[in-house]
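A single protein chain has been omitted; all remaining protein chains appear in their positions.
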C-alpha cells in the first residue's frame, strides 16, 4: 500500500493491457478483412481474363472498405473512451471482451456480405454484428462513467454527448435490418451513410482540448 | 549499476515484453477462432439455401463462443498475475512460452470440436488443450510467487485463493475428459459450466483494491 | 484540468495507441505476405518433384521480399514521423487509418503480383497500392507539421527534407505505372530500384541526433 500515487495498484487494475489486447484484435481484424479476398490464380483465370476477374470482386472490395471504416470508427471510439477511463475491474474487462468478440466476428460477416451482397440475410447478419459491437461499446461507456472508473470526473454534458454518439451507430444498424425486409439496397445505403456522421468532429473532440484548435 | 531505482535493470528483466507478446498471441488466437469458420460461397450454396447453410454452422459458432470465453478467462488470469509479478527470468519466460504454446493451439482444437462436436476424441483433445493451458498458468503463478519475482510480498491468503482459482479450470477439464468416456454430451456440459465460475468476482478482485467498490 | 504538464490530456489525445495499432497492422501484413505462399503438398507434389515446385514459386518469393522491404520502409517512415508528431486528433487518426488501409492491402496486391508477374494489370495494381500508401503517409506528415501537432517545432529544412523523402516513393511508383504500359519488365525494375534510395541514411537520420555518430 506504499505504492506511489498514480501507480497501477493505486488505481486498481490499469487499462494498458486491455488497450493493447484491443489494438491487437483491431489490427488483425482490419488486416484479415483483405485476407478473405482470394487472389485469382493462373490455374483458373488467365492473365487476359484478370481484369474481369478483379472487377467481379468489387462487392468484396466494397465490403472491405466499408468494414475498414466501421472498424476504424469503433477503434477510435474505444481509444477515446480510455482517454477518460483509467481504471479497470473484472466487469470492465468482460465488457471489453464482449466488444472484442463482436469485433473479431466482423471479418466473417463482412466476407458473408461480400459473397452475398444482395441477400437480405447476409445484410442483416452484417448489420446485427455492427450493432452488437456498437451496443457493447455503449455499455462500456455507461458502466465506466457510472462506476467512476475515471481519472477525473467527466463533464456530464460531455458524457451525454459521447453516449449519444456511441449509441447512434447501433440504432442506425438495427434500423437497417428493418429496412432490409423492404429493400436490401436501401439497407445497404443506410450502412454507407452511418460512417459519414462519424467523420465530423464533434464536442467530444473539443473535450480533448487539443489538436483541433491548430 | 547507476540506474535509477525502479528501472528495468534494477528489477532484473522487466515483464513488459512478455506481456506484449502474450497480448499479441491472445489477440490473434481470439481472431483466428472466427477465421476458421468458412463463409459459404455462392459457387456451392445458393442465396436461397444460405439460411440452412448458416444454421448448419452452429456447432462452430458455439465452439467459437465457448473458446472466446475460455481464452478471455485465461487472458484475464495472465493479466492479473502480472499485477503482482514484476520481474522476469529465463525460467519465467519459458513458463510463459509454454502457456502461449497451448493458447496458440486452442484455435486448432476449437475447430476440431466444431467439426466433430459429438466425437469423444475431439472433446478430449479440446479439454486436454484447455487443461494444459490452465496448468501452465498455475505453475506460472506458483513459480512467480515462490521465487519472489514480485513487486511487493503477496498476502499468503490471496496467493492461496489465486492458486485455487487458477487450478479449478484444469481440474474440471481433466474431469470432463473422464466424463466423456461415459457421455460426450455430459462432458460438453461440464465445459459450458466452467466459465460461469470465473464470471463471479472473488477475493482476488478485492485484492486489487480498486474498481469494485464503486 | 489539474493534470501535470505533459500528461495525455495536456497534449490532447496521445499517439501511443495509434502507433500500437500501426505496429500490429505492419506485423500482421509482414507475416501474412509469407502466409500467402502455399506450401506444396505431398498429395500433388512428390518429394522428388519438390525442388522444381519450390523453384517455380520464385516470383512469389521475390514479391514477398520486395514487399517486405517496402513495408519496412513505410514502417520506418511512420515510426520516424511520430518521433516529431506527439499529439493526435480525429483528422490525424483518420489519416493514419487511411494509411493502414493501404498497408493492409499490400499482401493482396503482392500476392497478385506473385501470381501474375508478367501482367501489366497486376504490376499496376501493386504500384498503385504502394503509391497510395506513400501518399497517405505524405499527407500525414504535411498535416501533422502544418497543424502543429508536434512536441517541438521542426526545423523547416528538416521538415522539407522529410517531405521530399516521403514523396519520392509514390511519385516513383506512379511513374512505374506509366512505364508498365511500355514494358512490364522495366516497370518492375523501377520497383526494385526505389528501395535502394531509402537504405541510404539522410539528413533525417542526422536530425535524430543519435546513433549514427557512433
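Note that the chains are named A, B and C in the order they appear, and that numbering of residues resets to 1 at the start of each chain.
As a convention for this text, a contact is a pair of C-beta atoms (placed from the backbone, for glycine too) under 8 Å apart; a residue touches a chain by one contact, two chains touch by 3 or more.
Keep in mind that what you see is a predicted model, and the values were worked out from it rather than measured.
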Revision key, fill the gap. The listed residue (B:112, B:128 or B:176) that touches the chain absent from the view is B:112
Study note, to complete from the structure: Among B:45, B:65, B:97 or B:175, contact with the omitted chain is made only by B:97
Practice item. For the chain that got dropped from the picture, name the residues of chain C it touches. Key: 19-20, 23-24, 26-28, 30-35, 37, 39-42, 47, 50-51, 54, 65, 68-69, 72, 75-76, 79-80, 82-83, 151-152, 199, 201, 205, 208-212, 214
Check your understanding: Touching the missing chain, which residues of chain B?
Key -> 1-3, 8-9, 11-13, 17-18, 20-21, 23-25, 27-29, 32, 36, 87-94, 97, 100-101, 104-105, 107-108, 111-112, 115-116, 118-119, 121-122, 125, 147-149
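Just so we're on the same page, only the chains that are shown with their structure count from here on.
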Point to revise | Self-contact between copies chain A and chain B, residue sets same or different by half | key: different
Revision key, fill the gap. Most remote chain w.r.t. Chain C, using mean C-alpha positions, is B
**Study point:** Magnitude of the superposing rotation for chain B and chain C (Cα, nearest 5°)
**Key:** 180
Exercise for review: Determine the centre-to-centre distance between chain B and chain C, using the mean Cα coordinates as centres, and give it in whole Å.
Suggested key: 34
Review point. Which positions in chain C touch two or more other chains at once?
Key: 24, 27
